[in-house]
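Please see the structure below; I have some questions.
A single protein chain has been removed from this complex, and every other one stays in its place.
Labels A and B are assigned to the chains in the order they are written; within every chain, residues are numbered from 1.
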Amino acid sequence: MAEQETMIKLDGLKKYFVVKSGLIKTKKQYVRAVDEISLEIKTGEVVGLVGESGSGKTTLARVVLGLTKMTGGDVYIDGVDLAHASRQDMKKLRREIAVVFQDPLSNLNPRQTVESSIMRPMLIHGVPKAEAKQKAKEVLDMVKMDQRYLNSFPHQLSGGQLQRIAIARALALNPKIMILDEPTSALDVSVQAQILNLLIELQEDLHLTYLVITHDLNVIKYISDKIAVMYLGRLVEFGTTEDIAKNPLHPYTRSLMASAPVLDPRLRREDKELLKGDPGSLMKIGAGCRFADRCPYATEECKNSEPEVTYVNEHHQVNCYHPLGEVK
Amino acid sequence: MSKKKEKANKPKKVILNQRFDDTFRQCIHNSNFMIGFFIILSVILIAVFSGVLEPYPYDEQMVGPRLEGPSWEHWFGTDNYGRDELSRVIEGSKLALWVAFLGASVELALGITIGLAMGYFGKWVDRTFSFLTDLTWCIPGTILALAVVTIIGKGLTNTIIAVSLVAWAGYARPVRSKTMSLKNMAFIETGRAFGESSRAIMFKYIFPNVVPSLIVMVSMNLPGTIMSTTTLSYLGLGSQPPSADWGLALSDGMKFISRAPWLSIYPGLALVYTTLGFNLLGEGLRDILDPHMKSQ
Partner (left out) sequence: MGEKLLELKDLSIDYKIKDGYLSAVNKVNFTIDRGEVFAIVGESGCGKSTLAHSILRLLPGGNEIVTGEIHFKDEDLTLVDQERMEHVRGKEIGMIFQNPLDSLNPVFRVGDQIEEALLLDDMSEEDAYKRVIELFKDVKMPDAEERAKSFPHELSGGMRQRVMIAMMLSRNPELLIADEPTTALDVTIEAQILEILKQMKKEFNAAIMLITHNFGLVAEIADKIGVMYAGEMVEQGDVFEIFENPQHPYTKLLMKALPSGTKNDGRLQTIDGSVPRITEKKPECRFANRCPLADEKCRTENPPMEWISDTHYCKCFHLGEEEK
C-alpha cells in the first residue's frame, strides 16, 4: 500500500451524554458513550468498526456525520476541523460524507418516489434540476438498478432494492467518504452478498473511503482493510484485518473473534473460550479498564486505572495492560 | 437479467392497483363512511344551492304570519318576525360549513406547526407548548374560548378563531408524538447528514408522513369545533342577528319553546345531522386509513 493521505482523523474524541435522575434532587450522571478515541483513516481505506450493542459505534458515526456535537477531542475530516468548522466548511463536508443506514424501509422517505429521494441531496446543494435528474439516472445505473424504478415508492420495493437506492442516493453528490451503518444486517444472505459486492466495487472504482459499522464479524472481515474494535465507548484495538483476525492482541478482540460462528461443522469446538457475563452498562463504569470484569487476564492494575493506547506497529494499536502477544 | 427484472416488477404494479382498489372498496363497504359521506355531501349541496333552495329570502320579515307552525307555505313554520324558518335553516348550513372550514384551517395551521416544532426541537419548545396544551386540557374549552371572545370581540369569525385557539391542542399532541417517533428514523438522519435544514426536515420529511392520520383527526375534531362555535353563538357571543346561524336560532327559539317548538327543533336537527355526518365520516376514515386503531 502506498503512503496515503489521511481522510478522517479522530484525536481523543469524546462524546458524553448527560442523564438526570431523581425527582427533587436531580443527580447528573455522564454516560461516556465514546471516550478518548484516536484513530486515523486513510483515503481509499475501508475501515470496519465492530462492537456489541452499547459499544458506542453508532454514536461515533453520528459525531463524524455532524449529527451530534462532540464533548471533547478533535475530529479532522478531509482537513476540516469539525469542532470549529465554518458554515462553508460544513456545507463542503456534508457533500463529502454520505451515509447509508441499516433498515432498508426507513432509509427512504415513504412518501417520496425513488427519483425525488435521490435528487433531494443534489437540490439542496444547488445542483440544477435537469442535471440532478440526469445524475439520478446515472447513480441508479451505478447500483445496477433499472430506471423504471425511478417512479416507484419505497413500499413497492424489496429490501435489497431499497438498500441499492439508499446507496445510489449516497453517491449522488460524489462523496469522498461513505459511512455504512449495518448496511446489510436486515438483508438475506443472498441479497447481502449482492450488496457487499456492489459496495466493494463502488469503493474500488470511485476510490471512496468507507467506515463500515457492523456487529457481523464475517461481514467485517470480508469488506474491510482495517478493523477497529470498540468496547463500552473505548477503542480497544485497531489494526489491519489480517492482524485483527489472526493475531488479536486485546483479550476482548480475541473472545469476540472466538464467538463468531465458523462455517464448518468440523471446526465445532466443544470448549470455546467464551466470554462470561453481559457487556455491562455505560452507566456503571469504574475507574479501571472497562473490560476488566469480564477479562480472564485482569489484574489489580486493570481494575484501578484505565490503560493507555499502545502502538504495536504503525498500523496496529491496542488499549490494554496485558496484550496477548506478551502473554505468550 | 432485464427480462427477469421485468417479471419481478409486474406483479408489484398489480399490487399497487390493488392497494388503490382496496381502499376504494373498503370505502364503499364501510357503512359509517358512506353514510357520513352522503350526509356531508348533502349539507354541502344544500349550502351551494341555498339560493335556489330557499323558498323565501332568509332575512326578509313578514313573508308569513308570526310564529306560525309548519304548513304547506312554510314547511318549517315561521319565527317571531314572520321569517321563513326553512330558508333560515338552509342559510345556516353555509355558516356551519364556514365554521368547519375556517375552524379546521386555523386549528390545523396552529396544531401542525406547533406539534412539529414540539416533536422536532424538544427541550424548552416542547416544555413550553406542552404546558399550554395541558392548560387547554384542564380548563373547559368553551370557557376558555369565552374568555378569548371577550378579549377579541363578538362575531362569528372571531368566535371561530377563539374556538380554534383552544382546539389546536387536539392536533398538536398527536402531531408531536408522531414527529418524535419519525425524527429518529434513518431517512431523516440521512437528510440531516446531507445538509437539510430543520424547516425542510419538518415540512418536507415529517409532515407528509403525518397527513394520513390528520385526515382522520380533522373529521373527528370538526364536530367539536362546530358545537363550540354554536354554543358561543347560543350564548350571544358568536353570530349576531339577523344571521341565520343555527346556534343563534336555537337561542332565539328558546324564548318561544312552548309556543313555537319548531323554531328550536329544526335548527337543532340540522346541527345534529351535520355533526353526526362528520363523526361517521371520521370513524369510517379511521377504520380505513388507520387499521391499527381498528383492532384495538
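Convention: contacts are C-beta pairs under 8 Å (C-beta built on N, C-alpha and C of every residue); 3 or more make two chains touch, one makes a residue touch a chain.
Keep in mind that this is a model prediction, so the values were computed, not measured.
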Residue among A:122, A:219, A:282 or A:295 that touches the chain left out of view: A:219
Hidden-chain contact residue, picked from the options A:67, A:196 or A:298: A:196
Contact residue for the chain not shown (choose from A:11, A:81 or A:188): A:188
Interface with the unshown chain - residue positions in chain A: 52-53, 158, 160, 188-190, 192-194, 196-197, 200, 215, 217-219, 221-223, 241-242, 255-256, 258-268, 272, 274-279
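To be clear about the criterion, only the chains that are shown with their structure count from here on.
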Centroid distance [mean C-alpha coordinates] between chain B and chain A, Å: 48
Interface residues, chain B side, partner chain A - complex: 2, 5, 9, 12, 15-16, 185-187, 189-196, 200, 205, 208-209
Residues of chain A touching chain B in the complex: 62, 65-67, 90-91, 94-95, 97-103, 106-112, 117, 120-121, 124-125, 146, 148-149, 152, 156-157, 166, 169, 173
